[in-house]
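I have a structure here, written as structure tokens, and I will follow up with some questions on it.
Of the protein chains in this complex, one is absent; all others appear in place.
Chain IDs A and B follow the sequence of writing; residue 1 opens each chain.
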Amino acid sequence: MADPMKIRATLQGDVADVRVLMAHPMETGQRKQGGQAVPLHFIQSITAQLNGKTVFSADISQAISRNPVFAFKVKGAKAGDKIVITWKDNKGETRTDETTVRAGS
Amino acid sequence: MQQTRRSVMKAGGALGLLAVLGSTLLKPGRALAAWNKGAFEAKSAIDAMKALGMSNAEDSKDIVIRAPDIAENGAVVPIDVTSNIPGTTSISVFIEKNPFPYTGTFDFSQGAVPFVHLRAKLGESTPVRVVVAAGGKFYTAAKEVKVTIGGCGG
Partner (left out) sequence: MRQALVLGFVAAFAAGPWLQAVAQTEDPVAADFDKFRAVLEQDNPAELWEVKGEQLWKTPRGPKNASLEKCDLGLGPGVVKGAYAQMPRYFADVDRVMDAEARIVHCMITLQGFTYAELAKAPFSNATRTPDPVSIVTYVAAQSAGMKLAAPQNHAKEKATYAAGKEIFFYRAGTFDFSCASCHGVDGQRIRTQPLPNFTKPEQAIRSVQGWPGYRMTGGVMHTLQWRLNDCYRQQRFPEPGYASDTLSALLTYLTVNSNGQVYKGPGIKR
């Protein structure tokens, strides 16, 4: 099972600034290890939900950097709201993690 | 500094007409029901945009791309994209000189603000092209990023 994501969601007014760090090799299929090309292995899709409703989603390629980081902003959030992020990769592996929106300083 | 794109529309009436029809028939919101293999495997940004129905994108100064002029390492290039175009429903990114330029589409049709920070691998110095879908139309801008250490080989 893949390592957990690190998700931070901080409120700025009524907009949650969400930052997510994902643990994934994002192999392009071009890197060689021990003389062999490491096969393609990368996150293909991401969804983010605010209190159970999808608010953000993305389809991405293997050109996204290893251990991907994304930041996005969600309107209409309050402190204590739940952010759930799911990724799915080209092997069908998936990972879901969540965090709570915190008030900004 | 952002560069003005030369028109993508090639000469050739019939093809041009099809492209115009294509962009009005396709709903540019959540354009991808499944991961778009055709677009992701296209070997040029132009072909990828065609596969996505985005060939008819017009240049826009309301798309802000923040990325380094020179990337310290092509393996991890931070790119911020903000669309100030009203009604933005998605932002798509193409790294023109990558072996497979189409890097992703970020969907904002369901409540997120049209802004995204991403980190991408750039194999060499290249324009980073962005296409925004808004109000049923497509808009585009690009920023040149120079790369001293290529990011694809590891």
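Quick note on the criterion: contacts are C-beta pairs under 8 Å (C-beta built on N, C-alpha and C of every residue); 3 or more make two chains touch, one makes a residue touch a chain.
From a predicted model like this one, the values you see are computed outputs, not experimental measurements.
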Open item on the list: Looking at the full complex, which residue from A:30, A:54 or A:67 touches the chain that isn't shown here?
Closed with: A:67
Open item on the list: Even though one chain is hidden, which residues of chain B still touch it in the full complex?
Closed with: 68-73, 75-76, 78, 119, 148-149, 154
- [ ] Pick out the residues on chain A that sit against the missing chain.
- [x] 3-4, 6, 8, 19-21, 23, 25, 31, 33, 38, 65-67, 69, 71
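Rule of thumb we're sticking to: only the chains that are shown with their structure count from here on.
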TODO: Measure off the straight-line distance from the CA centroid of chain A to the CA centroid of chain B, and report it in whole Å.
DONE: 20
Task: Contacting residues of chain B [partner chain A, same complex] - done: 30, 32, 35-36, 40, 75-77, 95, 98-100, 102-108, 110-113, 115-121, 151-154
Open item on the list: For the complex, give me every residue of chain A touching chain B.
Closed with: 15, 19, 28, 30-32, 44-45, 48, 50, 53-66, 68-76
